[in-house]
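My questions all concern the structure below.
Of the protein chains in this complex, one is absent; all others appear in place.
Our next item is chain A:
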Amino acid sequence: MSPVWLASWAAVRKRKVQTTVIGLVVCAAGATLVMALGLLVAADAPFDRAFASQRGAHLTVAFDAREVEGADLTGGAESAGPFRQATLDTSGEETYLGTLTVVGRADPGGAVDRIPVTLGRWAERPGEIVLGVQPGARGEPGFEIAVPGGGTLTVVGFARSVTGSADAWVTPEQIDALRPTAVQMLYRFDRAGTAAEVAAGQAAVTAGLPDGAVLGSLSHLTVRDKVTSELGVFVPFLLIFGVLGLVVAVLTVANVVSSAVVAGLRQIGVLKAIGYTPDQVMAVHLVMVSVPAVAGSVLGAVIGNLFAKPVVQDAVEGFGVDALSFPAWVNVAAVAGLPLLVALAALVPALRARALPAARVIGAGTAAHTGRASRLQRRLAGTGLPRPFALGAGLPLARPGRSALTLASVVLGVMTVTLATGLALSVMAYDQAVRPSHADRLELMAGPPSGEPAFVPPGEQVPTPRLSDAGDEAALRSVPGVTAFLASARLEAELAGGAQKATITFHRGDTGELGPRVLTGHRPGRPGQVAVPSRFLNQRGLSVGDTVTVSARGGRTQLEIVGVVLTNNADEVFADWSALAALAPGARADSYQVRMAPGTDRDAVVAAVREADPGLRALPPRDSSSSTAVIIISSAVVLSLVLGAVAALGVFNTVVLNARERRRDLGLLKSIGMTPRQVTLLLVTSMGGLGVLGGLIGVPLGLAVHRVVVPAMTAAGQADVLDILLDVYQAPALALLALSGLVIAVLGAVVPARGAARLSIATVLHNE
C-alpha cells in the first residue's frame, strides 16, 4: 500500500461514523438522483421510445374499399397493409365494448406498427380476436364477443398499437365475415416531424386516387400530443424534486466533506512533519472521502434503479411501453458524477490542507479547537434558561459556516416536505373535484354504458329497467331519504373536422345540485347549448361562445359552448335533456344519480330501489383516486422522506463534528456534574434552533415553489389553474410543516448526541 492509500484507508476505517455519514449521504443523494433522472428521462418521451421500438405509423389512413379496389396504396413509402377494416357494433350485446374498429391482420410484426401482445396471444384462426387495451382496463382473455348477425369471436389476447391504429384485430380470413368496408394503410415517412411533413407524406401516398378514397387519417403527431399531455403532468413535478434532491445532496456533501477536512488539521501537520509532500497530503484528503463516496454512489444507483423502475413502469405502462430500459448514462452520471462532486467539494479544503504550514498545526501540541464563542453565545449562557439549553443554543454560533450549511439542508428538507404535502393535497383536491367520491350519492345504471369502450365482466347482466324513464324518476324520487335526482343519457358523437370522438352527456333533474360544477359561463338550458371541460377547450383551441358541429346516430347538429365545467375527461361534454330529442329521439336515461339525506342508510335505499325497479343496478361507491394521483402522491411521499432523511443526515454529521471538536468541553461539563442526559439535551438543543429556523424559512419557500409547480403541472395536463388547487394549505397544516424542520433536526441530532454523551470522561481526557 502506498503511504497515501495507507493514511486514507486508516482514516476511512477508523472514522467509521464520518465515513458512514458520507457514504449514506451520497447513497441517498445517488438514489434520489438516479430516481429523478430516470423518471425525467422516462417522462421525457416514453411515447417516442415506444413509437420508435414499435416502428409506429406516422400516418394511418382508412380508404374506402370500393374506391381503391386494386390500386397500389404503398405510394412509394414504407408501409404496412392493406388490411381490411370493419366496424363491429357490440352495443346491445352482453359483453359491451362499444363500437370497435376491427382490422384483419395476420401478423402483429412487420415494417410498420408492430403491435406488442400484452396478454395472451395474437389471433391465429378465424373465430379469434385480439383486443386493444385501454389503460386501466381489467379482464382476462378467454371470453366471447357476440357478432351482430350471428357467430361469436373468442378473445385470445390483448395488444396495443402505439398510435391506436385499431380497437381490435382478427385474422384476414375472419375479417370478411365482418363485412369490411374500408382498407387500412400504415405509413412511415422519411420526414414526419411536423404536421406539414405528415400532410406532404399523405399527399404523396394518396396522389392519383379518386376523391373520396380517403375516409379518414390519423397523424402520429395528434396521438403524441394527447399522450404527452397525459404524462406531461409528471414532468414539472419530477423536475422540481430532481433539482431539490441535487441541491440537498450538494449541500450535505459540501458540509460533510469540508468539515471532515477541517477536523483533521492536526493529522495534516503530523503527515507533513514525517515527510508527506503537499500533494500527498491533498491526495490523502481526497481519497479519504472518495472511498465512501464511491461506495455510496454505487449503492445509491442500485437502490435508485430498484425504486424508480416500478414508478416509471407505472407511469408509462398505459402507453404500450412495456419493457423500459434505463439509459446507462443515468447510472454512469450518478456513479461517476457524485464522487466527482464529493471530490470537488473536498478540493477547496484539501487545497487548504495542502498549503497549511505544518509548524502551526502541530506546534500547539494539542489540537487547538477554540472555535468562536460569540457575544450572543455568552449572553445566552447568562440567561435564565436551563443550563443545557443555554449552552446548546449558542453552539451553532461557534461554527457559522458549518451551521449555515446545515441550516440550508434543513431548509431544503422542509421545503421538500412542504411542497410534497402541497402537491399531494392539490392532486387530491383535483381528484375530488373532477371525480368526487360523494359518499352521500348513489349511482344507478339503467342501460348499457356508452362512451369509452369498457368491459362489463362476463357473467354480469347489462341492466334492463322494468319501468319507463319517467316511471324510474318518479320511483327514485319517492324513495325515503332521497333529496335530489339526476338522470343522464350518454351519446357517442363525432366532432366534425377530424376523426375525433366525444361523449355528450344529457342531464335532467337537479342539475344544479348533482351536475358538474360550472366554473365560467352557465349551465346549458336549451337545445343547441353545451358546457365543456376546460381541457376540451384547451385541446381544441376553442373558447366559450364558439360553436362545434357534432354528428351522432346519423343526425348532425350545431352546439354553442355556453359554459365551462370542472371535469377531467377532455372528451365529455354536457347538454340539457331538451337537446337529446334532436339527436336521438326517444332515448331514455342510461344512468341515474340520487343524493341521500345525511344519515340515510345506503343499503336501505338500494333495497328500496330494487323493490321499485329490479332492472336498475346500483354501483358501488366510487373510488376517487386516479392512478396518476396515486403515483404523484406516493412518489411525493417517497421523495420527501428521502430528502428529509438526507437533511437529517446533514444535521447528524454536524453534530458528530461539533461533538468531536467539543469533546474536551463536553468531558469537562460532565466532570463538573452534567448528566449524560443533559449533555444529549445540550447537543440536540444546539440543532433544535436551526431546525425551528429552517422550518420558518423552508415553509414559505415550499409554498412559493408549490405556486409555480402546480400551474406548470396543470398546463402540461392541458387543464386550468384553479384556486382549489393552489389554496390547499390550512393553518394547522402549515404549523405542522414548520415543525418538520425541528423534527429533521432532532432526528438527525439525537443519535450522535447520545453517542457523545456516553463517551467516558477518562477516554476523552486521556486522548487529549
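Note that in this section contacts are C-beta pairs under 8 Å (C-beta built on N, C-alpha and C of every residue); 3 or more make two chains touch, one makes a residue touch a chain; residues count from 1.
Criterion: contacts and distances are computed from a predicted model.
One chain of this complex is left out of the view, and of "Quinol oxidase subunit 1", "Glutathione-dependent formaldehyde dehydrogenase", "Cyclase dehydrase" or "Putative ABC transport system ATP-binding protein", the protein name its UniProt record gives is "Putative ABC transport system ATP-binding protein". Note that of A:Gly70, A:Gly149, A:Gly275 or A:Gly586, the residue touching the chain absent from this view is A:Gly275.
Interface note for the absent chain: among A:Pro357, A:Gly471, A:Gly512 or A:Gly525, the touching residue is A:Pro357. Think of the hidden chain as still there; on chain A it touches residues 1-3, 6-7, 10-11, 13-15, 266-267, 269-280, 357-359, 362-363, 365-366, 763, 766-767.
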